[in-house]
Every structure is written in C-alpha cells, then in structure tokens.
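All protein chains but one are shown at their positions in the complex.
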Amino acid sequence: MAKSLPAKSSAIRSFRPFRDRFAQFALYIVAFLISASFAWIVFDLVRGGIGHLSIDFLVDVPRNAGRSGGISSILVSTVLILLIALAAALPLGWATAALLAEYVPANSSFGRFVRYSLLVLAAVPSIIFGLFGNAFFSIYLGMGFSILSGGLTLACMLLPILISTAETGLRAVPDAYRLSAAALGISRTAALFHLLLPVAAPALVAGLLLGIGRALAETAALLFTSGYVDRMPSSLLDSGRTLAMHIYDLSMNVPGGDVSASASALVLIIALLLINVAAIRLAARWRCRTITWG
Amino acid sequence: MSIRSSIGMIQFVTLILTLAFAWHPRGNAASEKLVLTGASTIAPLASEIGRRFELQHSGTRIDVQSGGSSRGINDVRNGTAAIGMVSRGLKPEEKDLHAHLLAWDGVGIILHASNPVAALSQQQIRDIYTGKIINWKMVGGKDAAVTVVNKADGRSTLELFLNYLKLKNSEIKPHVIIGDNSQGIKTVAGNANAIGYVSIGAAEYETKHGLPIKLLPLDGIEATVTNVRNGTFPLSRPLNLITREPSNSLARKFIEFAGSAQVHDLVEAQYFVPAWVR
Partner (left out) sequence: MLWLLHGAAGIAAAIVLLILLFLAVEAWPILRHIPLLHFFTDASWHPGEGMYNLTPMLSGTLYAAAGALLLAVPLGVASSLFVLYYASPGLANGYLRLVELLAGIPSVVYGFWGLTTLVPLINQIHAPGASLLAGILILTLMILPTVALTAHAALLAVPHEYIRGAVALGMSQWGIIRGVALPAAKAGIVAGVTLATGRAVGETMAVLMVTGNVVQHAHSPFDPVRTLAANIALEMPYAMSDHRAALFLSGLLLMMLVMILWGLPAWPRKDIHG
C-alpha cells in the first residue's frame, strides 16, 4: 500500500477482513437456511410415513390402491426407466458435448444451432414432454404405454443438463493437455477418452447426478408415456409407474394414501442418496485409474 | 479387477438383463389385454377391480392408465383404449358412446372445522362464490374475509356445482383454484376461512382421520355417503365406464364384473357409492 496514504491504507486493511468475515458469515447462513429447508421437508415426510416403512414395504406389491402392501413392482419399474433414460441420454449427451467442445469451432453455425436448441429444450414444460412423448414414442413409434417410451421421453429431458455440464467440464480442461497429447502423437479420439473426459469427470458427474435427480423426480412427463399400471413389469414394453408417480397418485388421488406416499418418498430419497454416492465413487475410481493424479 | 473391466462387466450384465426383459417370451402373449384410460378419479378403483378380475380370469391383463375424462373419450373413439373412464355423464355430442354406470360420487361443501357456520342456503353459497358475501360475519361467522376455493375449468365437479347454483364460471370470483379433490381438501384444511367443494367420500374419510374440515349440509340434507347412497343428497355425479359399440368380449366381461356386487367392497374402499345400490 502507498506510504503516502496511511489513513486510507489502514482503512482498507481493516475493511478487507470485515468483508471477508461478512462473506463467511453470510455463506454459513445460506448453507444453514438451505439445510434447514431440506430438514424441514424430510422431517415432515418422516413424521408422515416412517411408521409405514418396513422390509415388507420394499418387497411386497401394492395392494388396496397402494395404501397397503409395498412398492416392489414400482421400484423395479423406476430402476428400469432410469436405466433406459441414462442408457439413451448419456452416450448421446456426452458425444454431443465432446463434439461441441472439441471438434466444432467456437463460432460455427452448427454449434450455435445445437446449443440454442438445447437451451430451448431445457425450458420445455414437463407436461409438454409427456404429451410429446405420448404422441411420438407411444403412438407414432408404436411403443404404447411402456417403460421404454417413458425412459426415452426422460432421456430427451435429460439431454440439456448432461450436455451443458459436460461441455463446460471439457472446455475447462486446459489446452496444455491437448497440446501435450498431440505432441506425444496421441490421436484426438484417444486423448478424448483417456485424458480429457477423465479430467472433466467432476463436471460429468455433476451433470449425471442432476440428471438422475431430475429423472427420479419427474411425474408429468411419465403420466402419458410409461403410465399408471402398478404391476410388476415383465418386459420393457409393459406399462409401469415410477416412484414419483406412485407418490403423486397416493397423495393427490387416493383418499387415505398420504402415509404410504410419505413412506415412498422416504424410500426414494434414501435410494437417491445411495445412487449418488455410488456414482461419485465410480467416477472417482475411473478418474484415478486413467490419470495418475488429481 | 480394474475399474475398466468392472464397468465393462456391469455394462455386459445390464445388456443381457435388458435383452432378457425386452425379448421375454411373453407367457402372456397368449393373454388378452384390456386397456382403460380416463379420469384419474376412477383410475385407482379401476386398477383394483382389474387386479381382482385378473385373479379370477387368469391370462388376462387389465392395464389402467389415467389422463383425464377427455382422454378416455378420445381414446375410446380412436380405438386406443377399449374402455374409457369418465367421471361425469355423457354430453349430447357424445351419443356415439355407451355409458355403463360404475359408481356415484357425492359432492359436498367443506369448511374448516373451526368455522362456526353450520349451514348455508343456496343463495348464500351463490353470493359467496360470486363475491357478494366477502366476510364470514355476513353469514353469522367470524369477522374474517372469505377465501373462495373453486375447481378448474372443465372438471365435472365444477359443472355439477355450477348447474346446482345456476351460475356461469365467469361469474365466480375465486381466490384459489384447485385441480384434484385432495388439493381442495388440503387447501381448506390449511385455511380457517376457506370454503370449497369436494367429493363427499374423500372428505368423510379425512374428517374421520382428524383433518380439520367439516362437510356442510345442502338444502338441509347432511352430506354423508349414506345420503348419497339413498339418493336424498342433491349433488352427486356418476362415474362411468364408456365403450363404443361393438365392444370386444373381454371388455364386456370386465364391465359386467365392475358393475356386479363382487366389487362393492372395492368401490366403497374408494369412498364411492356402488351403482347397483341405487
């Protein structure tokens, strides 16, 4: 600080720490508020549904419109729909992200067109996705009310999230990596798979987790595509309802379904936590194996 | 085992499982499938009836989808579904379809349990809903502004209500508009000054389980499922299964089953009144 302005410099010196301390305080408050909101929601769910949870709840099929029995068939349908959605959206999404980040020049009109389309896709209301999925996958492509139809509709919804996060992650990888790879004679494809994608893994995982969360949380898009049937599905072309749909039906449609709805919601949250932790662990191990540090 | 090969293994196993699922030599390829679509109000009941039907007629599959009464009508017309679920009577322009009565659903006015008002006349209800009565003290209640809860456009409960009060929807001045019965019940339960109208059966259930709402009598008749059953309560709507003639034999068998005494316990478990009783 300039010696000729001692008063100003001491004011600045005492100002900065205050701003820092204020920032720290504010951020802790924010984290506390959000955690408290989450805790409040979970607490209400627990209060409403914890008594209903049991092993039977997980292995039995729904009875009495879901008010007794369990959610086993629904868990199976949910997992199947999620797997189909990810199986369709991940390769498509990450390939598109790789294209946009690595192979297409920054101002190409194709790139801009694709990015623009994805931003528009991100804003399509979920009910419209449901109606579209019904018209396109169920009717036009003939899949009817099916898990396949629901999964593919969800895949469409997940694309913007996956592509956006993956592209951000890939772009953030410093050019030095690409140049070093080129200098070593590694092909662009090999560099992409063995170097750039692993380095961008945190962003890929962030997108994946957001996508999984979104897929599990969705109701309106699946109402007209994978449908309402709560039977154990015997093939991908069977109709099957997801956990979120089950919660919706129980809480808004079936009199006396509130307890079962809360219990199902708790199962969903716990399942999501397990899936998230597993996904993060897998991604970290992939990263550690492919690049020796970081 | 490296992560590469374990991921590869997981992918391989998933692929095999998926193929097995998708190309499952469907033992029910020989089974008959019946698709019902329509009102979400009827869907849980139809689902339960379908389940019981499947148990009694092995090899059949009854798939119930929701999507609303209008979807039920459209799907039966274009052949997507064999039976439609419609939570109202058929309109004159729907005379190409055939309605089979499944159950009756009474519609009653609900208030918060703490509201001292015990009954309202038709004119008072009309005035509340058109915004002429805006404070509960004008009908003998507390000094508090009324929160009017109305149903969304197109719902049969709304049309029933409008018919009964001889009003048009644009004359109503609502403060909250709801979709399903459950939303209406929860809205009134959370607001001491709210008034709304919902399915009597659902409201009765919630009252029994401690939710702070109460049903008002209409024209002096108590709003109970019993009164809907004996026909004295003035406001009730039919829940119909609709088909287009000629319908296939499985559809006919199902409709017969659904109208029989064998499913009365299921109908009553959803707090409706079985058709046969009236």
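We just call them A and B in the order they show up, numbering each chain from 1.
Operating definition for what follows: a residue touches a chain if its C-beta (ideal position, glycine included) is under 8 Å from a C-beta of that chain, and two chains touch if they have at least 3 such contacts.
Here the structure is a predicted model, which means the values were calculated and not measured.
From the set A:S146, A:T165, A:S239 or A:S260, the residue in touch with the chain omitted from the display is A:T165, counting the whole complex. Contact with the omitted chain, checked across A:S77, A:S146 or A:T219, is made by A:T219. Interface note: of A:S73, A:S226 or A:S251, the residue touching the hidden chain in the full complex is A:S251. Contact between subunit B and the absent chain runs through residues 39-40, 66-71, 73-74, 145, 147, 152-156, 168-170, 174-179, 183, 186-187, 189-191, 193-194. Mapped onto subunit A, contacts with the missing chain fall at residues 16-17, 19-20, 23-24, 26-28, 30-31, 33-35, 37-38, 40-41, 44-45, 91-93, 95-96, 98-100, 103, 106-107, 110-129, 131-132, 135-136, 156, 159-161, 163-165, 167-169, 171-174, 189, 200, 202-203, 206-207, 209-210, 212-214, 216-220, 243-244, 247-248, 251-252, 261, 265, 268-269, 272-273, 276-277.
Here is the rule we go by: only the chains that are shown with their structure count from here on.
Rounded to whole angstrom units, the spacing between the C-alpha centres of subunit A and subunit B is 33. Interface residues of subunit A facing subunit B in the complex, by the touch rule stated above, are 64-66, 80, 83, 87, 139, 145, 148, 223-224, 227-231, 233-237, 239, 249, 251-256, 282, 285-286, 289. Against subunit A, the residues of subunit B that register as touching in their complex are 2-4, 7, 14, 18, 21-24, 26-28, 35, 40-41, 43-45, 47-48, 61, 63-67, 80, 180-183, 199, 201-202, 205-206, 209, 269-271.
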